[in-house]
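This report concerns only the one structure given below.
Heads up, this is only part of the complex; the chains shown haven't been moved.
Chains: A, B and C, in written order; residue numbering restarts at 1 for each.
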Amino acid sequence: MSNTRQSATLLISAPDKKGLVAALANFLMTYNANIMHADQHQDTSENLFLMRIQWELDGFTLPMDAFAAAFQPIAAEHNMTWKVSLSSRKPRMAIFVSKYEHCLVDLLHRWRIGELNCDIPLVISNHEDCRRLVEFNGIPFHVVPVTRENKAEAEAEQFRLLEEAGADFIVLARYMQVLSGEFVKRYPDRVINIHHSFLPAFDGAKPYHRAFARGVKLIGATSHYVTEDLDEGPIIEQEVTRISHRDDVEDLIQKGRDLEKVVLSRAVRWHVDDRILSYSNKTVVFD
Amino acid sequence: MSNTRQSATLLISAPDKKGLVAALANFLMTYNANIMHADQHQDTSENLFLMRIQWELDGFTLPMDAFAAAFQPIAAEHNMTWKVSLSSRKPRMAIFVSKYEHCLVDLLHRWRIGELNCDIPLVISNHEDCRRLVEFNGIPFHVVPVTRENKAEAEAEQFRLLEEAGADFIVLARYMQVLSGEFVKRYPDRVINIHHSFLPAFDGAKPYHRAFARGVKLIGATSHYVTEDLDEGPIIEQEVTRISHRDDVEDLIQKGRDLEKVVLSRAVRWHVDDRILSYSNKTVVFD
Amino acid sequence: MSNTRQSATLLISAPDKKGLVAALANFLMTYNANIMHADQHQDTSENLFLMRIQWELDGFTLPMDAFAAAFQPIAAEHNMTWKVSLSSRKPRMAIFVSKYEHCLVDLLHRWRIGELNCDIPLVISNHEDCRRLVEFNGIPFHVVPVTRENKAEAEAEQFRLLEEAGADFIVLARYMQVLSGEFVKRYPDRVINIHHSFLPAFDGAKPYHRAFARGVKLIGATSHYVTEDLDEGPIIEQEVTRISHRDDVEDLIQKGRDLEKVVLSRAVRWHVDDRILSYSNKTVVFD
């Protein structure tokens, strides 16, 4: 995690068949790769092979700008979907926030101390509230108000800002607006949301109030990729904490904040570190 | 918990108003009660006061067969609903089971080593499978087959067996039949079920399969009192455990068994120890 | 927790004997107290009775400046040690920090959004590093360098600052200096430390490195009151998280930060809310 050595990470999914690992291992060996981590998974019900390999670039004899051309024949032969990324090129994360700042504070602090190996070119909000905090961290803060009437224009403005900033992915840090289908399609598996319940329980609005009304003994939080179906996207991480009859709704909200921070930040770190593969509305997280 | 001293336990709920605690404390002091545990809770949204008091009988100057008469005036004045129980009179637990025996094995072992301070006068099943295990533990085992057609007769036979055995409450230890509304009405807050999901997620059938399909990162189990609405009764206890993409449905079922055992046995112990008060489709568990 | 109603909280410990609860309940009823929360505990091995009562001041007919005089006779009769506090008088918390800022960031944020019902009149550090962050939050920041040679003078300066600021208690938010015995005696049960291990395992220096070397499967954090014996004071809260062979020391440090924040902030909140009673080098935390 705290690797300062330059490395490349390859994420692969392919129909499972014999010889895949050997093909990959031989390809990397040909160019003298020093493999740092390798993890694989077979989903037998879907006949799918998934793999993550990270290797050191020091000593690797294939220049990375020639990687695609060299790897493509193998990928084609095995029907691989693949993506390679370089530790030297930090992904660019945009954060969307409304008024609740706890997830934002948490992400910014983790970023500042090096837990999140990404750049944060901008924060977008539909309110002014978090400006001072964001600017204290030296990050541009943009307010794009959203109403029922101006939704399309607001998203157009958001797209413009995201493109201008070169954002690779977007984190909804308790952003209280629903994104349009068009937005979601532009950033497939690239918008991470935090929902304040243990999905699929209490999807939709006011989950803490409904958890209180139902009398559950644990509350949870869920981070997931955003899809067109609200709260139905592939789950990345979940966590719960115990509550008791002594906790009222306000206590649930307070305890929930700690869950939301942890669950969202794990998802962000795994995304940044290219640990997540998404398929069939599920995720594999290679640890 | 492992108290061998004889004690009485009083469970109370009443509209919250000033002076309740003083009235109770003074009543008990009058008869020289040595209070071992006292716990109370105010639900401000329902304006409800709930309390559990346990005191030693050694030195208590009011004979317990005169308790009701002596306490009734205070209870009436404060509109209390109350119930007193004696450690010397063990509650009688009936267990219903089908074929999965893990919860049954667990309950019987806890009972054998004294974790559950109750008697088990009988086990009822719709199958023969668990007979040898139950009889090994010296407990009568009754098979009452249940089909779509004979449901009413089967329940009539179950009622007869339960009454004959003097059962106070019933534990559904993975009993795979739905009880009728009439059954539930006979034993209000006296039938404890274990559902193999983190309710309200995945209520109904095949929760592990649906958890797998949804790609959740934690699975759970829920013990609750049975009401007429399936899987909707007051929740007593819940617990979850982590799963990963490496776990298939069979692994979920295996990991879930450990949850089910723990979650059901806690509910049973708390019920036996008179720690649970149920109201508004919720429970307070005094620990 | 988020109570805006004015209230008083009474913490009591006394030799256990019959009539204690009645005496307290009658005293409060005399002055028409509306009890919001009451929790008690008997430690039978120490024959100790411990209680926390919180009541609304609205309608309470005894002026709080006359409370001590009115209550003292009852306290004396029952040999009570007691302390009363008012929600209107926020405790004043001093924070000591060195260079690691994660606990500080966390405490300041919780304070800012109202999770911690206290004032923070100052932060003291032996380094300059956290100045900008502290001052961003509008809190005075004092640097008191500490070396082996100037320890006594440094503490004298710290005492002066603490008294000037009217600090009630001190939180060591990863403060890397050992306090003198004199310091500890000045603030009995009023200095809260976070130790980055699951005490008593790995007390002393470099707990994450030693946890890694020992190959444990969980790491922990412990908040405790500071006593003269390093890492031996009464434990307030502990939490653990799972690690695996994939985690190196850096990963342990990162995962540990999340534990430290949560475990320290819970201790601080409970202390601020007068939920903790300490005796026999243990704590009771009334929830």
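Throughout what follows, a contact is a pair of C-beta atoms (placed from the backbone, for glycine too) under 8 Å apart; a residue touches a chain by one contact, two chains touch by 3 or more.
A quick note: this is a predicted structure, and the numbers were derived from the prediction, not measured.
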Total copies in the full complex, given that 3 are placed here: 4
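Definition applied: only the chains that are shown with their structure count from here on.
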Chain occupying the middle, per Cα centroid: C
Intercentroid distance (Cα basis), chain C paired with chain A, Å: 36
Between chain B and chain A, distance of the C-alpha-averaged centres to the nearest whole Å: 42
Where chain A touches two or more other chains, by residue: 244, 246, 248
Contact set on chain A toward chain B in their complex: 41, 43-45, 198-202, 214-218, 220, 234-240, 244-246, 248, 280-285
Chain C-facing residues of chain A, complex: 1-2, 101-102, 105, 109, 113, 115, 136, 244, 246, 248, 250-251, 254, 258, 262, 287
Residues on chain C engaged by chain B in the complex (per definition of touch): 18-19, 21-22, 25-26, 28-29, 32-40, 42
